[in-house]
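Structure provided below as structure tokens; questions to follow.
Note that this complex is displayed minus one protein chain, with the remaining chains in position.
Take a look at chain A:
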Amino acid sequence: MLSVLIWLPIFGAALIILLPSRLPANRIRLAAVSIAGITFLWNLLILFKFDVVNPGVQFAEYLPWNETLGLGYQLGADGLSMPMLALNSLLTTIAIYSSSRETERPRLFYSMMLLISGGVAGAFAAQNLLLFFLFYELELIPFYLLISIWGGEKRAYAGMKFLIYTAVSGALILATFLGTVWLTGASSFAYDSLSTQTLSTTLQIILLAGVVLGFGIKIPLVPFHTWLPDAYVEASAPVAIILGGVLAKLGTYGLLRFGIGMFPQAWSIFAPTMAIWGTVCVLYGSMAAIAQTDIKRMVAFSSIAHMGYVILASAAATPLALVGAVSQMVSHGLILALLFHLVGVVEDKVGTRELDKLNGLMSPVRGLPLTSAMLVLGGMASAGIPGMTGFISEFIVFQGSYSVFPLATLLCVVGTGLTAVYFVILLNRTCFGKLDNLAYYPKVEWHEKMPGIVLTALIIILGVQPTWLVRWSEPTTTAMVAAVPTIERVVTPKIALKE
């Protein structure tokens, strides 16, 4: 089952690169969309077959691969990876669909997009550390090429920066994995065969620090985030959607799976630091976003802030908080994809992303009314306005974390306030006001509106009916929390999630 999610896009990528070169970009895009679409439909099928009450690994697959290295082709999905897999295949389809019809060098572009999709699915589904690492590193070169061939003006710099940061992150993760497996004396890298209970606390903390730093670069945690604004801003809109929507989740997923999952004891010691760190990310990201004058940079910094909530929630590690973390990952993926897509449309039509040049896009006749309406909605969703999925996940995060880290949670609530501030600035400068008399923007075609409409619909549906967001991950995260020794809780006002 899960293999299809990995290999269909990868073989599709191989197929696309072998297509004859005289085919127009549009046809190649169509082929890529269909491959991604079929993958997504397959993913939906898996999602419906997913047994929601089972906290364990489902759809397991195993093939022996390289026993000398302890590398097995071992897949499986649980409540943590299932929503991520779905998010990945959905966003890939949308990103490929929303890419320009006149993309240059289309064969390379679409095959790299599909390759990334397959690789990310592999990383989410891998139940073997080395297999995870293999898929994790597989993203490196395709993303580098996507940023530095089709990006903006400073793409060469941004691409190289991304490459080096990610490579360092990979090296840290590999060192930690090697260390964990060897020190615990396990014979293979299989995830379920690892148990770190036998290790001394100091060793556990050192290894956990490796995990946190390695994935912290990818998430990104604040001092290691400097690749992110460059990479997001220089990447073209579809690439930015995948980069922010999916790849950042690979970092938080790694933190949950390999941080909490493998080192529950050390995690409880580390948690207060992580809570503070997450709060710093939230506040820093929001403040930095306020200062930006470029929409894309603003959205990029908002991404740093929103990942901070996930860090806070995973630090708190209450059942509720972890459900919140997973939902926040999904919500952020959807919202960021929507925002990046809309910013891409605006840039495409208006020709600028500067806040002091944009104006009055709300204007019904000459402006971009539907796009700006969706932009308003996306901004509100990001800022945590009820009725949309952003609010749901942030509320669960706060509710789950307050009992453990009240102060950090309160500061994060302040962070959401700041989010509202910069999104109001953004919306005020772009959507409202008066349009220049000289402005005659090209019409937004229907097919260009579609991705935005789908994402908006999803954001609202999941905001009104949040059970569909949280039900997948609840049993798994509860089981994960059970392994974490109690983090010194302050007060515990018990508020149940539902019923």
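Assume a contact is a pair of C-beta atoms (placed from the backbone, for glycine too) under 8 Å apart; a residue touches a chain by one contact, two chains touch by 3 or more; residues count from 1.
Just so we're on the same page, contacts and distances are computed from a predicted model.
Q: Suppose you had to identify the omitted chain by its UniProt name; would it be "Dissimilatory-type sulfite reductase subunit beta", "NAD(P)H-quinone oxidoreductase subunit 2", "Branched-chain alpha-keto acid dehydrogenase E1 component" or "Na+/H+ antiporter subunit A"?
A: Result for the unshown chain: "NAD(P)H-quinone oxidoreductase subunit 2".
Q: Could you tell me which of A:L163, A:A275 or A:A288 touches the chain that is not displayed?
A: Residue touching the chain left out of view: A:L163.
Q: If I consider the whole complex, including the chain that's not displayed, which of A:L2, A:V57, A:L138 or A:A337 touches that chain?
A: In the full complex, the listed residue that touches the missing chain is A:L138.
Q: Just one of A:T68, A:S200 or A:N437 touches the chain that is missing; which is it?
A: A:T68
Q: For chain A, which positions touch the chain that isn't shown here?
A: Answer for chain A: residues 65-66, 68-69, 108, 130, 133-135, 137-138, 140-141, 144-145, 148-149, 156, 159-160, 163-164, 167-168, 170-171, 174-175, 178-179, 182 touch the chain left out.
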